[in-house]
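Every protein chain but one is kept in place in this view of the complex.
Chain IDs A, B and C follow the sequence of writing; residue 1 opens each chain.
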Amino acid sequence: MSEGVIVTATSSISPGLTELGTAPLGVAIVGLGYWGPNLLRVLTENMEVDVRRLCDVDRARLQKYRRRAPRARVCTRFERVLSDPHVEAVIIATPVHTHYPLAAEALAAGKHVFVEKPLATSRLRADELAETAERNQRILMCGHTFVYSPPVRAVKRMLEAGTLGEIYFVSCSRVNLGLHQRDVSVIWDLGPHDFSILLYWLGELPTAVRAVGRDSIVKGIADVAFVTMSFASGIIANVELSWLAPSKLRRTVLVGSERMVIYDDGSSEPVRLFDRGVVYRDPETFGEYHLSYRSGDILSPKIDSYEPLGLQLDDFVSAVRAEKPMEFHSALARSVVRVVEAADRSLLDGGREVAVDGQDIGDQLTGRRELHVI
Amino acid sequence: MSEGVIVTATSSISPGLTELGTAPLGVAIVGLGYWGPNLLRVLTENMEVDVRRLCDVDRARLQKYRRRAPRARVCTRFERVLSDPHVEAVIIATPVHTHYPLAAEALAAGKHVFVEKPLATSRLRADELAETAERNQRILMCGHTFVYSPPVRAVKRMLEAGTLGEIYFVSCSRVNLGLHQRDVSVIWDLGPHDFSILLYWLGELPTAVRAVGRDSIVKGIADVAFVTMSFASGIIANVELSWLAPSKLRRTVLVGSERMVIYDDGSSEPVRLFDRGVVYRDPETFGEYHLSYRSGDILSPKIDSYEPLGLQLDDFVSAVRAEKPMEFHSALARSVVRVVEAADRSLLDGGREVAVDGQDIGDQLTGRRELHVI
Amino acid sequence: MSEGVIVTATSSISPGLTELGTAPLGVAIVGLGYWGPNLLRVLTENMEVDVRRLCDVDRARLQKYRRRAPRARVCTRFERVLSDPHVEAVIIATPVHTHYPLAAEALAAGKHVFVEKPLATSRLRADELAETAERNQRILMCGHTFVYSPPVRAVKRMLEAGTLGEIYFVSCSRVNLGLHQRDVSVIWDLGPHDFSILLYWLGELPTAVRAVGRDSIVKGIADVAFVTMSFASGIIANVELSWLAPSKLRRTVLVGSERMVIYDDGSSEPVRLFDRGVVYRDPETFGEYHLSYRSGDILSPKIDSYEPLGLQLDDFVSAVRAEKPMEFHSALARSVVRVVEAADRSLLDGGREVAVDGQDIGDQLTGRRELHVI
Partner (left out) sequence: MSEGVIVTATSSISPGLTELGTAPLGVAIVGLGYWGPNLLRVLTENMEVDVRRLCDVDRARLQKYRRRAPRARVCTRFERVLSDPHVEAVIIATPVHTHYPLAAEALAAGKHVFVEKPLATSRLRADELAETAERNQRILMCGHTFVYSPPVRAVKRMLEAGTLGEIYFVSCSRVNLGLHQRDVSVIWDLGPHDFSILLYWLGELPTAVRAVGRDSIVKGIADVAFVTMSFASGIIANVELSWLAPSKLRRTVLVGSERMVIYDDGSSEPVRLFDRGVVYRDPETFGEYHLSYRSGDILSPKIDSYEPLGLQLDDFVSAVRAEKPMEFHSALARSVVRVVEAADRSLLDGGREVAVDGQDIGDQLTGRRELHVI
């Protein structure tokens, strides 16, 4: 096959952060299972970062991945990571129930921490991590990468511009065949994706959550759940989560007073904007009320193409460099844990409404100024 | 444009009921708004039926439709229908809150009754109608036409054959832009479609229902609702109903232990059967449990093409002729009203779980022998 | 089912031509096979028209359709139509090979003529009809209804506005399972649709045509053909026509220097505009040439919804009233016959290039001022 004519790509890419004169940030990656290798790949391509250590309980994995980070030392014991003076930041991609203890130890050892979602398995522990980081003046970031995803950002810009008008409700489906988790329900596994997107978009924490589900395959581990969220603004959201589905679907519909959006992750047109709505005419004028339906153009805007994880890790490195705490990210991670925890409790309690506390934290969800502007 | 070669259609059609020697059944159609004209069209094509009267409060409509039924007399007063000795059966397609009074009067006048869904606005009134019909030995049928729809029947056959294995859960969406109803919520308007299909398929009444929704446009009339149903068998079902949506969707997913089905009404392939599932291997054998995912062929079976309404009205006429009460249809109509009523109550009560009574009626949902076999 | 709130439709409809003081135009419809009943339906709804006669060789059809036109007389002999003084215009929807003789007789009898496509089975006969009509000062229109279709019009407006830039090429598929014609190849049956659309859009006649095909099922009747057209402007077009296909497809792609369009008739989004293209930078500046690919938004514009046939017949009636010959329509009908004839000849001659004569007629394809503006 011959070579193509050189072409100019029009898509955006992460611009990098080449500040001359700064030594790269020494990091360790802990956990090389499903997601860790992605973090490894992105971090080895980041000029601001030096991957100094890889840590996993499985020696075979360490053998496999050490070739991709030739300067990194490998270890099976986390203490080695903590005691290594070249490691300034620890990147944690281990099973959910280990997020808290590993992050807590790393913060205690004076390291900055990037930890995969969810931040912890309870709001108390999530808050404790956030407070420890603040007290120790360490950066703590949780891997809610979807808030860096190009289509999620495109919808956010529409919401900020008022393109959709007042939002009435949101309906999400995130379903697939597999992968069952051993230790947590589908709400803990898939929920953080949609919850982080919704909280980022809407800028508020729900006041109450209900969830109904079923443990179809493994007793005690719900593999399907229907979660309903109520917000103080009046918005309601329904989130369908499942590891059992005939075909993969990651689809969210936002219905607003002016326009509607379908965000279909994985589609070749991930964001579609529908100029559709209902016009309500007041009964005073017309004797009785009158509705007219408006149906106009449909637009699939051009969506940037860059890797969200690269941009997120750039933000993490910048925050470490600037010693500037990540308030939005902290609030987001703590809020997501609150929603997951409430939903899981409702699920176990047969769908009873569970209030979500921490509305003060929710108030910080609107301050997204720290997010890397694309 | 020239004429095509004559072709042989392979699709099934309603075979008709030409029993020689019987006079056609005299019927009146009451209500010529959105749905009534369809009933008129189908009844005028039915050789077993003689449309004797059209009744509507709007004279313009009577003028418009009388041309399509040249032998029919028209009237604006329901009493004329009741007192006409040529009218043996009354077909009611009026607004929801009038179903009960009109049907009750017709039964009292000795007429057989076919009434559009839902049968009534409360289970008490639905039960009263059913009991009156039984006591008076009149046929009462409610227009749950979806149980005659070819794709719904195709899925039913798969369920009866055990093709899907044990059903774990069902997820439905029935959304569109419009048409808001004046007097009832979206649950009363769209819910009967999905509820009748689910009850027919599963053969059981849910034990409890929860619904969360919002009155986005007209205060007091919910235009979006997320309804969750729990069944004694362990099955759960989520039904999304909305008059506010960027695009029309009538889609139901059934997840079973052996296979999964997507029923997408309006698609060129309305039923798709996925040979997909999860195999659970017991921890005793393997030390810890082990899951494997199975993914095989996808089949879009050939679906019959006939008009469901034609078949349903054939059944109604046959039941009148045979003087044989329609037990399954009666149980279905009463069950659907129970589910709608419970869901609407839950909606008004902020999503609280509402128990569904009448499990004795639900037991009759499995006796579908009276349904026209296609 | 209850009645919906009255809604205001935003879609356009044919505005009608209610000029008071004019008696309706007396017409006869000849041929009530596949397409004739559509003409009957639209003409009976047209206030400017009085359907006076129905003519068909099949008495059963006459019986069936006379009920839909109560004022019309029926006949099996065409002479009756010609001698009826109340018939001012004859609408012909008979098999292809009868178009010419029936239209010629009707013009000779002093009638105006609307005849289904194609106008005739040879360019000589098509020209003869056009010349007779002109000489006798009668209106002759051919049923190329696609030039009134809303999506076809939407694309035409884009072309006139220069939205697509210079057109490079066009690729069309019109395939389906069925309906084989008895007397003509798939080129005569389906070709006039695409050819009329292309000539209308591009405003020019091709200079040469090639066609390759096969008579898969019935010997001597090609049921699949690939037709290639070359235009003086440099544009090329490929048209795939078939009665043998796994699924129905009516899809046309236009590739221009600035943007591209997909017109998919029957899709819920029949016109999609792609802001995509290639930018060529000159070798003089860059040493060697350089291409960059541009990929922007995709737009599905709101498409009007009205019945094209109604609008076309309005135009016909207006032309009769105004005694104004339909020059564009005449040129279009004669041009389409030229392209079909050339393509069929190429097909029989193994795909040899066949020149298309009549470029003077093609020049009139740009004068579309007579078309009803929507």
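One rule holds for everything that comes next: a residue touches a chain if its C-beta (ideal position, glycine included) is under 8 Å from a C-beta of that chain, and two chains touch if they have at least 3 such contacts.
It should be emphasised that the depicted structure is a prediction, and the values quoted were computed from it without experimental measurement.
Q: Identify the residue among C:39, C:202 or C:262 that touches the chain left out of the display.
A: In the full complex, the listed residue that touches the missing chain is C:262.
Q: Using the touch definition up top, pick the residue from C:36, C:118, C:143 or C:213 that touches the left-out chain.
A: From the options C:36, C:118, C:143 or C:213, the contact with the absent chain belongs to C:213.
Q: Of A:62, A:93, A:225 or A:361, which one is in contact with the hidden chain?
A: Checking the options A:62, A:93, A:225 or A:361, the one contacting the hidden chain is A:93.
Q: Looking at the full complex, which residue from C:74, C:104 or C:244 touches the chain that isn't shown here?
A: Of the candidates C:74, C:104 or C:244, C:244 is in touch with the missing chain.
Q: Among B:24, B:301 or B:358, which residue is in contact with the omitted chain in the full complex?
A: Missing-chain contact among the listed residues: B:301.
Q: Write down which of C:132, C:171 or C:359 is the residue touching the left-out chain.
A: Reading the full complex, the residue touching the unseen chain is C:171.
Q: Applying the definition given at the start, please give the residues of subunit B touching the unseen chain.
A: Against the left-out chain, subunit B lists 5-8, 10, 269, 275, 290-302.
Q: When the complex is taken as a whole, what residues of subunit C touch the one chain not shown?
A: 168-169, 171, 173, 177-178, 180, 210, 212-214, 216-218, 224, 226, 228, 230, 234, 236, 238, 240, 242, 244-247, 253, 255, 257, 260-262, 272, 274, 276, 278, 280, 289, 291, 293, 295, 350-353
By our rule, only the chains that are shown with their structure count from here on.
Q: For subunit A and subunit B, what's the span in angstrom between their mean Cα positions?
A: The computed centroid separation for subunit A versus subunit B comes out at 41 Å.
Q: Measuring centre to centre with CA averages, how many angstrom lie between subunit A and subunit C?
A: 53
Q: For subunit B, which residues are shared contacts with two or more other chains?
A: Within subunit B, the residues that touch at least two other chains are 178, 180, 247.
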